[in-house]
Structure formats: C-alpha cells, structure tokens
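Complex shown without one protein chain; remaining protein chains in place.
Let's turn to subunit A:
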C-alpha cells in the first residue's frame, strides 16, 4: 500500500533525458543577466535625458507607437545576435511595424499605409480582410550592407546623412558608421518624399530580446537558427497571413557585403511557418493539386482515427481538422474537454509536413530545401507547441523557444 511520497515517486517514473546541459543553464543565466543590464542602461539613459531637461518631442503619430525623437541619437544595433532595437512607428499615415523578421545581420519591418488591406477568399464562401504591405525597411548591422549596390543612385539628404535613391525602387542611407538602412518599395507604393519621411523618423529603441510564438523540443542535428520572426524572410511584403516563422541552416550564412536580405534559397534550410487554419487549408488544397481536403485520420479521439497510420502518401488520408463533438466552447477550463493533438502529415516526396494545433486554429508547416526524412519533420512538429501568435506577451525568448544546441 503506497504512501503519499511513494505515490508521487511512482508518478515520475519514465523520466526522459534532460534537453539542457549545464552549459545551457549557464548560457541562459548569462543571457538573462545581459538583458537586465541592457534594460537598466536604457532606463538610466532615459532618466539622464529627463534630468538634463532635454526636450523629447514626439515627431511621429501616436496610435501605433510614439517614438521619442532625438536627432542626435545614432541608431544602435543590438549586441546580441537576434535582439532588436527597431521599434514600430507611424509617420504621415505610413506605418512601420516592429521587426517582423530578424537575422544576426539585420532586422526587417513591414511598411504599409494605414488603410491598405486586401480581401482573401477563405475557401468556404466567406472572405477575410487582411492587412497588406508593399514596402520593407531593412536595418543592417554595421559592415553588413555593401553601399556599392546603390552607388548609382541619386544623392538624397536624410538628416545629416547622405543617402542614395534608386528611382521608384529603394532608398538607402547610413544611420551610423558603415551601418546602413534600406527602404525597398514595390513600384508606386512609396514616393521618394514618403521614403525620406520614414527614414528621418527612424529612431533608436531599447534593445529587446528576440521572441518566437512557439516552443520546440527537437531539430535534426546540425541546424542552427538563421532568421526568425512573425513573417518569413521569403515573403515579407504582401498580405499579412503568417503568424510565425523560423529558418534554420546547416551552414552558417555569411552576413557580409550584402546587397539585399537573404532568403535561404541557396542554403540547406529547414523552415517552420505558422498560418491561420483557413489560410493553411487553402495552401494544402493548392499543394495537393486542388483536391478537397477531407477528414480521415482525424483527431486521435475520433471514431475514424487509426493510430497505426503514418505519414500519409495518400491525399485521402490528410487529417483535416475536425473538432470532436462537445468542444465548441473551446477554450475551456475543463481538462477533459481539451482536444487531443492532431498527428502530423506529409506531402509525398516533398520534405514538407504539417500539423494542426489541437484547437484547430492554426496550421504549422515544416519544410526543408534539401531532402530530409519525413520522420524528422514529424518529430519537429510533434515537439512544437504554439502560443498565441497575436499576443507577443505570450511568446518565448530564444533560450526557451529552441532546443539547446540550436541557440
């Protein structure tokens, strides 16, 4: 007859190996200490400005985020590889977002006019009005951008700096010694005057740690984080439908002498993307040749669920999300009403696998540019747990979001 302690000991039998090594814990502590010091320094700098009586005039429009302006502040690049310092702002009705994609060489933000949206077909007879952006701001770490890429451009004054404008395409300017920022516009989206105002309003923000809207426990051996954010670096402009992205590469990418951002096309990459379910299912339908997506294997507590089914090669076996009866009031505090995980499924021979979140709200996609066994991608997806992509407060810093060896 077990006593209470024996009961509790029995409960943790089958303990798995630790994911983190002692070095990981030390690195996590150092990272936390560095962030605290950076936050303290930023706060102290703000205090000094206030004490000195420096006028801090908001030059940008509130409603998105008001950025204190000080023309003498250089734009600083964060010391930690994936931290970011750019803060979203609005100027003359043009919104610059917080960084939506970050690499160790640059941070990128979307630029849109406040009223720019597009209507997308949800695939069920209804439509979704989503924000759309036609331009992108890229802020490079010093020494990364090669200004020769814009050497033929027209000279333009940006504050005290001299930038280069390539007609109807982009404006590049140095915001610090050998440190460049670039606005790239879709044809006709931003005028030179628009770009200059956006450039002049760009200001320093406090360094913030990079975060991801998920946590993951597994990546195949040899991959390292290359870019991450809310939007993939291969689709930064356009409709705002993605809710998370990370790209991992087997070889370190070279961030020097760039004439533009990297997209991972030339590297052995593993990429994770998160979409709302309605958009994800539309993509599945296209991917699988226009065949309708039907429930089959389904959630693991459905009557049709076959626990022996593996990665499907048969489109009729894609497990479209079909919520079990009785969970329409999801989320609920009743644990017994929680839906089970839906198992991943794969596109045949494409190194491309998917998994719905258990509540059916999102589709997570894992792909590789070079062949990788589906079993590896399935393990990645099974170990990936999504937070609320629309609430950055729920996201995890990289130390918690990624498996130890990747960080």
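Methods note: contacts are C-beta pairs under 8 Å (C-beta built on N, C-alpha and C of every residue); 3 or more make two chains touch, one makes a residue touch a chain; residues count from 1.
Heads up, the rule we're going with is that contacts and distances are computed from a predicted model.
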Select, from "ABC transporter permease", "Protein FixC", "Na+/H+ antiporter subunit G" or "RNA polymerase sigma-70 factor (Sigma-E family)", the UniProt-recorded name of the complex's unshown chain. "RNA polymerase sigma-70 factor (Sigma-E family)"
Kindly state which of the options A:16, A:349 or A:371 is in contact with the chain not pictured. A:16
Contact with the hidden chain only, please: which subunit A residues? 1-5, 7-20, 22, 24-26, 28-33, 36, 214-215, 217, 300, 331, 335, 338-341, 357-359, 361, 382-383, 385-388, 391, 394, 399-400
